[in-house]
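Note that one protein chain of the assembly has been removed; the remaining protein chains are unaltered in position.
Naming follows writing order (A, B and C), and every chain is counted from residue 1.
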Amino acid sequence: SPEPAHAAHGPERLGRTALLDRFRAVRGATECLSAPLTPEDQMLQSMEEASPARWHRAHTTWFFETFLLKPHDPAYEVLDPAYDYLFNSYYQAVGPQYSRPHRGLVSRPTVAEVTAYRAYVDDAVTAFADRADDATWQACAPLIELGLHHEQQHQELMVTDLKHALSFNPRWPAIYPAPETQAAETPLGWQDFPGGIILCGHTGNLTEDGFAYDCEGPRHQVLLRDFALASRPITNAEFIAFMEDGGYCDPRWWHSEGWDRVCAEAWTAPLYWLRDGDAASPSSGWTTYTLHGRVPVAPREPVCHISFFEAAAYAAWASEQTVAGETHDVRLPTEFELEHAASGLDPRAGHFAGTAPGTRALHPRGARLDAEASAGGLQQIFGDVWEWTQSAYAPYPGFKPAAGAIGEYNGKFMANQMVLRGGSVATPEDHMRATYRNFFPAHSRWQFSGLRLARDL
Amino acid sequence: SPEPAHAAHGPERLGRTALLDRFRAVRGATECLSAPLTPEDQMLQSMEEASPARWHRAHTTWFFETFLLKPHDPAYEVLDPAYDYLFNSYYQAVGPQYSRPHRGLVSRPTVAEVTAYRAYVDDAVTAFADRADDATWQACAPLIELGLHHEQQHQELMVTDLKHALSFNPRWPAIYPAPETQAAETPLGWQDFPGGIILCGHTGNLTEDGFAYDCEGPRHQVLLRDFALASRPITNAEFIAFMEDGGYCDPRWWHSEGWDRVCAEAWTAPLYWLRDGDAASPSSGWTTYTLHGRVPVAPREPVCHISFFEAAAYAAWASEQTVAGETHDVRLPTEFELEHAASGLDPRAGHFAGTAPGTRALHPRGARLDAEASAGGLQQIFGDVWEWTQSAYAPYPGFKPAAGAIGEYNGKFMANQMVLRGGSVATPEDHMRATYRNFFPAHSRWQFSGLRLARDL
Amino acid sequence: SPEPAHAAHGPERLGRTALLDRFRAVRGATECLSAPLTPEDQMLQSMEEASPARWHRAHTTWFFETFLLKPHDPAYEVLDPAYDYLFNSYYQAVGPQYSRPHRGLVSRPTVAEVTAYRAYVDDAVTAFADRADDATWQACAPLIELGLHHEQQHQELMVTDLKHALSFNPRWPAIYPAPETQAAETPLGWQDFPGGIILCGHTGNLTEDGFAYDCEGPRHQVLLRDFALASRPITNAEFIAFMEDGGYCDPRWWHSEGWDRVCAEAWTAPLYWLRDGDAASPSSGWTTYTLHGRVPVAPREPVCHISFFEAAAYAAWASEQTVAGETHDVRLPTEFELEHAASGLDPRAGHFAGTAPGTRALHPRGARLDAEASAGGLQQIFGDVWEWTQSAYAPYPGFKPAAGAIGEYNGKFMANQMVLRGGSVATPEDHMRATYRNFFPAHSRWQFSGLRLARDL
Partner (left out) sequence: SPEPAHAAHGPERLGRTALLDRFRAVRGATECLSAPLTPEDQMLQSMEEASPARWHRAHTTWFFETFLLKPHDPAYEVLDPAYDYLFNSYYQAVGPQYSRPHRGLVSRPTVAEVTAYRAYVDDAVTAFADRADDATWQACAPLIELGLHHEQQHQELMVTDLKHALSFNPRWPAIYPAPETQAAETPLGWQDFPGGIILCGHTGNLTEDGFAYDCEGPRHQVLLRDFALASRPITNAEFIAFMEDGGYCDPRWWHSEGWDRVCAEAWTAPLYWLRDGDAASPSSGWTTYTLHGRVPVAPREPVCHISFFEAAAYAAWASEQTVAGETHDVRLPTEFELEHAASGLDPRAGHFAGTAPGTRALHPRGARLDAEASAGGLQQIFGDVWEWTQSAYAPYPGFKPAAGAIGEYNGKFMANQMVLRGGSVATPEDHMRATYRNFFPAHSRWQFSGLRLARDL
């Protein structure tokens, strides 16, 4: 298993040694994640939005080949020209791409050949780093760093895509170890934040301020009103209360399009949940499929694998519940509220799979009462589950996509997507930061996505 | 043809005489719009999102019956109890609804029976208004006003749905008169606006500040940066330049989902455009279907019937054009920028079909150089074409849907919709105001939708 | 209402007077059938396979214009050249056709214009018949006769398409009068037929042997085994026994593709049936939609609006029932068995809507015990319901499609269709003959289709 990958965050992180260390760590982490997967597992593609593990491993390699080695390393010899067509995801400027919904229909190059491709490119990058003069290195180090963050993003997708695909297997394969159990119960508290003009987003000065994707900037003023955030995400027990109150049967809590989904896809619970009476459920009560097998739903864990529509429906329902004689008027937070709250916290304090050495328990844990909780009463701002916000994914004022193919990275998805914040247990731990904007369509459920409530003061 | 419907905007508009005058005017305007339609025309439903004219006329009547007469007029006798099921659009709290995609499959009640239903409810509302005591009137006048705005919204939909359906007729029916032609050409100018904290949205005090839908409030602070707005919408000639530069063939201008639409639906021009070589085109060059028949595309008219994706692609392309040696960096405006610019202008100065007495030329005109142009250099802020913004349709801070069935009105559509501002030639003229938020999915093209550019200063 | 249309069947039927009489009768019958329909009704198209009544009326007119007047009458002036495109059904050799699934989206020409088109062509045909010299008449009389049978086929489709469309109306419109009720119950008997080589099909000598479509010939030898036919079709009561025995829930009775339909479309009863507990049913027990409104299912009437799959499933189930201590081994008949049985019977003795003067009760009646029953113990061989056979629609040995556009008539449908025999209550009475082959896909249910059992001896 690879070294923990939390490299330095200052400018020194772009130095050869530090960056190559990180290169090896991140590339190794992909292999570590895919180690328990058979070649058969790596072929699975269960929906158009997902990709086979085999493809993720090759595509992240292609990224280094395409954006680093081919343009910058004159000594680089392409291993197989067909890979360009097979492993380009969506970079129109690079060339045509093999049809995305058919990625699961390519059995050759085999998994072993993909492994060889990874090793070949790893060697080429390492040799290139040794050889490059300083000017070249200065130009290329940011590309390597970008490639590593790109790969970390795909690590999470590889895991969530795999979980989705394996959930079609009635034998509920267990791929990764089970997490430790937790007994403590943590009541829901609130932390207040005064409003005002704050600064959000990344400066774009990657050298000084650390890595960020283009969509995280420009840093800009945002006007916030007084608000409060819940101390932790909503738990399974709390979500079950919504379900038991008929939450999935009452259109008044739902967006119109959300309700259409509920009806068309017969949603009655979060993704992967089954209950006694469902043909496929092995037990009484609710169970859920996890990467350590099908297990009972744990009441104190954060609810997970819900869509934006379910998160919003929960908040609408919760607004009409009386809690301790008080009406709630809760809502989903904006992405700026979450960023503001997160900006003083250490992402590395979050719960990511990688933090527990020797294990890869890919499942969110419940909030804790103890010292591990973040300062200020807020827990799980980073890690465990992505938190849906009420913010549509849109360009920040003054946003310009980067020039060239790499500019396709984010801007072209800025329609019909909602922002999620904070990372999940499947997020590589040093991939996270306060300005990070994840985004998915409002109906998506296969990420480790949950919700945290907010309210106006 | 009915009286011009620009009733008072102050509190006196809710008085019996004024409101009943307006009631008659608005209800009459629906009949005036449908007068040229045969019973056959009124049956047409060309897609799930659209409804037959027959249904619009009945549904707007059902609205008064359901929200005004049944709960508030003890003397009211329902004309036909089946209408409740047939003419409810989506108010889940009122009861089940006849399947929307099947609205075109209901031939009975006939068009004549719908006309009788309208007269029956008109009489009932009038009698009720005469009879009601003052307290009842105070409670009900806002419901009548809401019903009239609801009906005006449906007037526009009736016209756009009709246009869509008639466009399937290879004989290109002309339903309404052609507009007067215009010769003048108006260069594109820019008006600057300084940034700062401004107030947007409606106060919610409908009595004092005029009518608004719930989604237009609460009035709240918005932080704007310095920006400029183009003096008029983009014209057909300007859009053709984009087309001729391969705009519809180059994925780099497009959102990813927009590009998927371009490919899947073979978009090569705005909706309704055909050109020589297209089997169905009667002439050389581009023609477009209008409600006065198929006509050549007029270069100086605002481009119309484009989706958000096309508007955004145009802006992305325009940003890379050099105009007078200057790079543009243009973009779509936010809804707040447009509201801010509109807030000092008179909506009634806009170009709506109703303003030219005796005609219903339902087609946008080109911008003018003359005195009719709005103050401040901005033209066509109101009327002609709806302008796509870069703002996703989302709740304003502190927004709460109204209680009860009427609360389903807007909030439940706040996902995957983009805001449009300013109204179109098909908008009833006194239905418009600076705070008005229209919204449609990003791919929608059958509204009279165009674009105006903005840029940062 | 028009004269009963049973013209002579000998060669004299092609004389001017006789044929023009029949022309007027058949053309009038179409108008008589559509008389109760509003313009709105005539717009309805509820599925791709169906067409609006308006279209049927125009298309049958276009047939005379295209195949008779344009090629043979130099004096004929086309009323509107656009009709060719709008009202061609599928004759590729004639030219392009307006998209079939969009026929319901054409509101102009209006219903009144279609009526005028019919009158215009009627006049032209009549004038042409007066004027034509004998040679021309000899050449054209068969085309007129073909056009009339074509129109009679469309009369039945117009009625079944209409019924399908009106069934979407929750008010269950009654269009035609209700039939007289019948009290008698008729037990199921069997008539035996010895096997051997028989002749089937039409000679193709239309002058001497009466009209037939091309697919009914050549007359050819068929080898039959000893068999028996049930004396009447299966009744609703008998079919309900199948239903109550779980017929729609047990895959073992069904073709694999039939079972897929049962599951995908949730079939639990014949088309148009509802029962208490279905939201839309007004009564307890089973009801069915008819052209005289929604009525209780009458036990002694023949079961109707079933697919081939349901007919075959019924026969498979019935084969395993013990009737009076005897196992059945029943099956569907072949088309040749039914033709053989029908060949000695008078089609005009069948129950067609037109036989009862002054009424158009478009609903099958139960079998009778009385003298009206056909000779030989077989009842309802003609009329009431089409009977599904186990014969796929295929060319007879030596079949050649007619040359030219008219040759497209039948041969191109000889794949994935099953033959039905005997006509239904919706079939015009003098459109039927023993050699007549109707055909529909195995899943079709909107025709008046039932079943009669057969068995081996």
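In the analysis below, a contact is a pair of C-beta atoms (placed from the backbone, for glycine too) under 8 Å apart; a residue touches a chain by one contact, two chains touch by 3 or more.
Keep in mind that what you see is a predicted model, and the values were worked out from it rather than measured.
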>> What shown chains come into contact with the chain that's not displayed?
In response: A, C
> Which residue, C:Y176, C:F193 or C:W254, contacts the hidden chain when the whole complex is considered?
Replying inline: C:W254
> Considering the whole complex, which of A:Q138, A:N169 or A:Q321 touches the chain not shown?
Replying inline: A:N169
> What is the set of subunit C residues that contact the non-displayed chain in the whole complex?
Replying inline: 90, 92-93, 197, 220-223, 225, 251-252, 254-259, 308-309, 312, 329, 390-392, 394-395, 397-398, 400, 408, 412-416, 418, 441-442, 456
> Given the full complex, what residues of subunit A touch the hidden partner chain?
Replying inline: 38-44, 46, 54, 82, 85-86, 96, 98, 102, 104-108, 110-111, 165-166, 168-171, 173, 279
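Quick note on the criterion: only the chains that are shown with their structure count from here on.
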> Quick one: do these chains touch in a line, a ring, a star, all-to-all (complete), or other?
Replying inline: line
> Taking shared residue numbers divided by all residue numbers at the interface, is the value for subunit B and subunit C over half (same) or under half (different)?
Replying inline: same
> So, what's the distance in Å between the C-alpha centres of subunit C and subunit B?
Replying inline: 48
>> Among all residues of subunit B, which ones touch two or more of the remaining chains?
In response: none
